[in-house]
Structure formats: C-alpha cells, structure tokens
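Report on the structure given below.
With one protein chain removed, the remaining protein chains of the complex are shown where they sit.
Letters are used for the chains, namely A and B, taken in the order the chains are written, and counting of residues starts over at 1 for each.
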Amino acid sequence: MRGAKSAKWVVGAIVVAMAATACGGGSSNDDEGNAAVDPNGVFSYYNTEPQRGLIPTNTNEVGGHYMMANMFRGLVTFDINNKLQMAQAQSVDTTDNQHFTVKLKPGWKFHNGETVTANSFVKAWNWAANAKNAQLNSSWYEAIKGYEDVHPKEGDPKTDTMSGLKVVNDNEFTIELARPVSTFKERLYYDAFFPLPEAFYKDPKAFGEHPIGNGPYKMEGSWAHKVELKVRKFADYKGDDKPKNGGIDFKFYSKDDAAYADLLSDKIDIMYQVPNSQVSKFQSDLGKRAISQPYGGNTNIAFPLYDKEWGKPEKVKVRQGLSMAIDRETIAKTALSGSKDAATGFTPKGIPGWQDGACGEFCKFDPAKAKDLIKQGGGVPGNKVTITYNADGANKEWVDAVCNDIRQNAGVECVTDAKSTFQEARDLITDKKLSNPFRMAWVMDFPNIANFVTEQFRTGAGANDMGFSDKSVDALMDKADEAKTEDAANKGYFEAEKKIMQDQMPAIPLFTDHTVAGYSKRVQNVKIDYQRQAVWTEVEVKK
Amino acid sequence: MGRFVARRLLQMIPVFIGTTLLIFLMVYSLPGDPVKAMFGSKAADPATVVRLRHEYGLDKPLIQQYWDYISGLFQGDFGQSFTGRPVADLMADAFPVTIRLALFAFAIELVFGIGLGVLTGLRRGKFLDQAVLIFTLIVVSIPVFVLGNMAQFVVGVKWKLVTPTVQDPQDLTQLTLPAIVLALLSLAYVTRLTRTTVAENLRADYVRTAVAKGLPRRRVVGVHLMRNSLIPVVTFLGTDLGVLMGGAIVTEGIFNVPGVGNTLYQAVITSEGPTVVGVVTVLVLVYLVSSLVVDLLYAVLDPRIRYA
Partner (left out) sequence: MPDNKPPQVTPSSVVGAGPNADGAAATVAAAAVLPVEADKQASTEKARSLGQDAWRELRRSWLFWTSGVLLVLLILMAVWPSLFTDVDPRQADLRNHFLGAPQWSHFFQEDWFGYNIQGQSVYARTVHGARASIIVGVCVTLAVTVLGGIVGMIAGYFGGWVDTLLSRITDIFFGIPLLLGGLVLLQAFTDRTIWTVTFALTAFGWMQIARVMRGAVITQKHADFVTAARALGAGTGRILFKHILPNVIGPVIVVATIALGGYIATEATLSYLGIGLKDPTVSWGVDISAAQKNLRQGPHALLVPAGFLSLTVLAFILLGDAVRDALDPKLR
C-alpha cells in the first residue's frame, strides 16, 4: 500500500468525473490507429491487494473497490461525463429529498442465476447497518430513518430492520430519510448500496473470497491472494454498458515502482497511478499512451486550532504569512514534476462551484509580505514549524519542498516529521494530540464545491481535524444548504470558502492533484475517470 | 547423540515462548490503532470500532491476548488477520514461494560461492583471485536495495532479459533475478570464507602428508582439504538458509514476490499483530531446527566433535 496511501482511500467515493469539459482529458490521447479488436481479449489492471474480504458493505479502500465496481452494479452510476445515470434502477424519484421511490429494471440476474429484486437491496442494507455485523460502511446508512435502532451508539440493536426502508413489490421499494439530504441520490452510487444475493447470508466469509454480484463481470477461479484476481464477462448482464472485452486480470502489487517497470515492458496493461518518481519521464516512456488529467483531490497543511498557541486569534496572520512564503508554482513544476497543480483554494479547478481566487493574495508567493505578516502575528509558536505527515504515501517530496520554502523565505526554522505509517499519523491527528501543523488531504465524495468546504470546515464536522469553528462560516454554509437552486448554493459555498481563507486560514491550501496514468501497447480506448479508474467495459484489447 | 538432540529439543521450548512473547509485546505496543485505521480518513464509527476490537480480541489485557494466542497455537490455530483471513492461510500462500526463492538463492550461493572460493583459495594472489576479491568487495559494500533496484532496471526494463517483477511465483525463470540479487551478498561472503579456510588448510600438515604420500592432487583437494575447509562454510550456510527463509523484506518488495518478507513487511506497517507473530513463530522454529542441524553436521564433518 505504499506509494499513495492518501489517495487510495475511496473516502466517500461517489467520485467520478467532474465537469464535462475537463473530462475530455482522458480520451484526448488518441490511440495509435484503430487496430483490430478481440472482443474476448483479456487485459490486466494494476491494483493493490484488497485489505479485507470482498463484501461491498465492508469495502472502503480502492484495492477492493475496483473489484466491487466491476462485479456489482448499484442503483445509479456516473458516466464519464459526470452525469448521474440509472443503472439497476429504472428510476429514483423524490420531491422533497426525504422520501424516495426506487423502481428496478426487471430481469437482472446475479452471477449465480438468482434474480435481483427490491429485497436484494433492502435486506443487504439492513444487514450492513446492523451494529452486530460491524460493517465498515455502516455509517453510509446513517441518514435512513430508523438507523439508530439497528445501530445504536452503544449496546445491542433493538431491531433488525430500519423503518425507513419498505419493499413495495419485487421491483419497487421506498426509502425514507430522517431528514432531507440533497445529495442522497448521488450517494446511492457508493459500494455500500449494492445489492446482495441470498447466497451471501449463508456464509459472508466465503462470499468475501468469491463474491457473487450483478455487474458486467463475474469472478473466475479463486482469488490468488497477493498475486491476482480474475473477472470475466458475464453473459447475462442486462446493463447498457456491456463489456467490449473478455475480462480483466487484476494484478496485485505492493510497490507501484514494480508495477511501472511491468507497464514499460507491456507485462501489465493499465496502471491508473504512475509512481511520482516516474512522472517526469512517463510521457517520453509511453508517448500517446500516457494520461495526465486533473483529479478531485487536494493537499493542504492544517493547523491545530485546538492548541493553546495556534488557537490565539492573532495567529491568523502567521498562518497567512506562512502560506505566502510557499512558492507553489515552482514546487509543482520542479520537485513534483507536474503531478500536482498549485492551489488557489480548497476546491480543485473544474469542480462544479469552483471559482478562482478563494484564497486571494494569501496563496501568492511574496516572501517580503510573508515575513511581515508573521511578525505582525507575533511569530510562529516556539519559533519553529514542524510538519507531521505519513511517510508511506507519496508525500516526502512536497513536504520537504514546502518546509525548505518556509525556512528560507519566511526565515522560520522548519523540520518535517515523518510518521512511518498512515495510521500512526492519523491517530495523532484524530485524537488531537498534535500541537504542530500536519498534512491534510481531501478526496471528493462527489463532484461539488460543497463536499470540499462542509466536510472539513463546519464546526464539529467528521473530517474537521483542526478543531476549526467559526459561527459566521457555519451560517454561510447553512444558507447555501438551503438554497433553492444549485447555482445559488454553489455561490454560497464559495463565499464560505473565501471567508474561511481570508478571515481564519485554518489550513493552507497547497496543491490540487493529478491523475497520472498509462497503458500498454496491447490495449486501446482507455479512458480514466476522476476516481482514477478506467472505464473498464470500454477498454479494447488488440488482436 | 540421542540425548544431545533430546536436550536441545527441550531447550527450544523456553526459547520459543520467549521469542513469541517478545515479538508479541513489540508488535502490540506499536503506535497507531489498526482498527481505527480501517476507516481511512473517515471518522471511525465508535460502535463498529467496539465490535471489531472485540472480534479480534483487542479489548482484552495484553497478557491474556498472548495466552489466548499461545493456547490457540498449540491447537494449530494461528489466529485471524485483520484482513479476515486465517493467518495459517496467509502463511500457506507465502512460505512455499519464499522457500522456492530461498532454495534457488541457496543453490547459487553453494555452487558459485564454494566453487569460486576453492579456486581462489588454491591460487592465492593470482589474477583470478584478485578479480574475485574485488568483485566480492564491491558486492558486499553496496546496500541491497540499491543493487536490487539497479538490477531490476537494467536487466528487466532496459535489456528486457527477464520480467521486471515476479508475475507468477511458480515460474522459476521469473525468480532468477531476485534469487541472484538475494544470493549475491552471501555468495560474496561464502567465497571469501572458503578462500580463507582453503588457503589456511593448504599449509596444514595433513595436506603436506597427503601430498607426500603421493596421493593425486584431485584426491588431496577433493577429500582431505575440502572436508576440513568446509566446516565454517557449512556453519554459515546453515544460518544463512534460515535467514533466507525468513524472507528477504527488501528483495521481495522490489520484485513483488508474494513471499514471507513481503507479508511480514506489510503486516508490520499495518500493525497486523496476528500475522507478524504467526510468521515470526514459524521463523523461530526454522531457526531453532536449522541451528540444531548445523551442530549435528559438525559431527559428520569433524570427527573430533562428538556430542554426548
């Protein structure tokens, strides 16, 4: 899992494409001509060994997600143009964002021949939400009415079913939420909302080794742990996106450098993430088979506002000063070889609702002003900046560069503090044990500015690691939540983003991420979406 | 002899318990909560955390966890890894791969190491001796991760002579490059060791006697010289085989070999206590048995050593 731990969590993962315009990027690299295609050809895909058994409701990291995404189809899906599409669902209707009616396309089958019905969904969600089954994705059902009954904060569940889910008939069920959630329909895309066949409940553990889904590919043979997992075209698949290839061999690597070496010698066909160390050369290595496009994630340095020193009101100026001491453009171009872009706010460019300049002058490189601001703010606590990060992700390059900039341009001693593992760093951060700045990153759950602003900066939000709280910012976000039109909402969130940055700057926005991918000479028509996954069914294998 | 072996086997018990306890305590004192880490950057759901902790027995006191582990072990249960798979399964996947790789590397060491060692030992100071000496010095002084990555890049990517990584651990040709990298260091050591002892024994009285008796050179070297010179080499090879079995954390990582070293490294990084302890338990057994075998081999090679 080394290499890019940070980016590999499918954090929320309704992630797909962003703006339609940006999406051309994936396919702009036309293949060298159009070779004859073998409709039954199999290609190989770089992956990491899934960390747990392959159960959709328990899969929250990309290693397992990529398999799930091929073997299952949820109610809805996103297409490459970032449009929400119906998949297994005929329709998902709501008038108030609280009561939903789901109608299924009839006749879909699981890989074992079992028919997919409304119960396949409802039963699966009830099972996974049940605290007794301790599923990692259980919090995804939080919004559904009756969730507390099956998943109380402490003790055993009172009942086995959530009152908000009702089966109407084989092809129809209703969902009632505890409160309106405007993005609930988008959320249904996630793995947690996949259907499960009856065979699952007999032996979940065995199912995890050999999942049975309703997706375009079914598993073949058994899972060769740490080596590979094979999926093949499912003949009975009823969806529109029928595979144009025969199947996929997911190859598991523990080091992305090793995988890249294989890509260069055509031993592996698609690699969705070229290691940082190779980014400077990969265009010349792969020519037209190189893909570089924006990705819906960002990289920041956050401050512990719960700390006595950093929490002082005048330290705003210090944080803004530090921000101005960093020459983002140069770092992105040189030390990072263009694998990230300089940020002008928390929201990456191209995300719906994005506007330039949320950060204003505070993200511009200006050493003189930087020193001045730091002085006005009474200097850095302890007169030394320590930046904590996890060394098992591809972070060292940018952290080193940022630290060097702070030391040389702001005249403040800066050292980096590499924790060897993600979990070690994560523990310190979530337990609020740090009294120094730390790496903070966000990968979008779904393509909207709201996701970048509210999840990390609302008072008490789940990913608000800084202990940041500002009533006027909260008010701006609440107002945006209630806005009638998407446009008005987006403008509201942007106002909030701007206010966070200009008034408080609890975190310094640094970079927005890139997808850097490549494929072999054996395949063509490879498009990568914003979740760094290929559009698998579209990949064509040359004869 | 029998009593010696019996005593040694008895002594293994405290060593076995001590080593597993040591590694157990070390792994469980690692920073970072493995259960919370399962949630990634999302906030961990407290109710689920409690359930999972209970499932893996992490809510019990450390000593009881150890006791549970050891008593499970004697019933053949290595426990369950955080991936949900039994540790025994993980090991059944990893060990055959590593054993194959280790034996391959070992064979290279044996053939080339002893071969070059004897050749250079017999021709001390000659050109071949100097060349081999310089070669071994260079090999020994380069860190293995530099050597491995260079070899992979040059032989695998540039020259395309072999697959850069191991795709199919059943395929011996794919294991060639990792096996060579793995063997090189010990090979250098075996060569130098053999060279030194051969050169020393070459002047020993019994060799002079054998030559004086008019025995053919082949017999002098092959029987008299070799038997005596090999004792320290066998010792080294014996311990080295254990080391190789322990998995080459770095080499297996570079070449993506799904063996013990790789499994171990991933487990340490993710604080997967059950896996680390399970693998180390087996390694300790391998180590204990191999050192016993080495001691017994002395007796075979050196008639002066007899175990009561």
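Remarks
Assume a contact is a pair of C-beta atoms (placed from the backbone, for glycine too) under 8 Å apart; a residue touches a chain by one contact, two chains touch by 3 or more.
Just so it is clear, the model here is predicted, and its values are computed rather than measured.
Summary of contacts with the chain left out: across A:N97, A:S265, A:Q376 or A:N404, the touching residue is A:N404.
For the chain left out of this panel, the touching residue among A:E61, A:E228 or A:D257 is A:D257.
Touching the missing chain, out of A:T183, A:S265, A:T330 or A:Q376, is residue A:T330. On the side of chain B, the interface with the absent chain consists of residues 4, 7, 11, 14-15, 18-19, 22-23, 26-27, 29-31, 137-146, 149-150, 153, 182, 185-186, 188-189, 192-193, 196, 199-200, 203, 231-232, 235-236, 238-240, 243, 246-251, 261, 264-265, 268, 276, 280, 283-284, 287-288, 291, 294-295, 298, 304-308, using the contact rule stated above. By the touch definition given at the top, chain A reaches the unshown chain through residues 2, 257, 275-278, 280-281, 327, 330-331, 334-335, 337, 391-392, 396-397, 400-401, 403-404, 407-408, 415-418, 420-421, 424.
Note that in this section only the chains that are shown with their structure count from here on.
Looking at the complex, you find that chain B touches chain A at residues 30-34, 36-48, 50-52, 55, 82-85, 89-90, 93-94, 149, 152-153, 156-157, 160, 163-165, 167-169, 253-256, 258, 262-263, 265-266, 269-271. Interface residues of chain A facing chain B in the complex, by the touch rule stated above, are 1-2, 6, 9-12, 50-53, 60-61, 131-132, 134-136, 138-139, 151-154, 205, 208, 225-227, 251-255, 257-259, 261-262, 264-265, 267, 392, 420-424, 426-427, 430, 441-443, 462-463.
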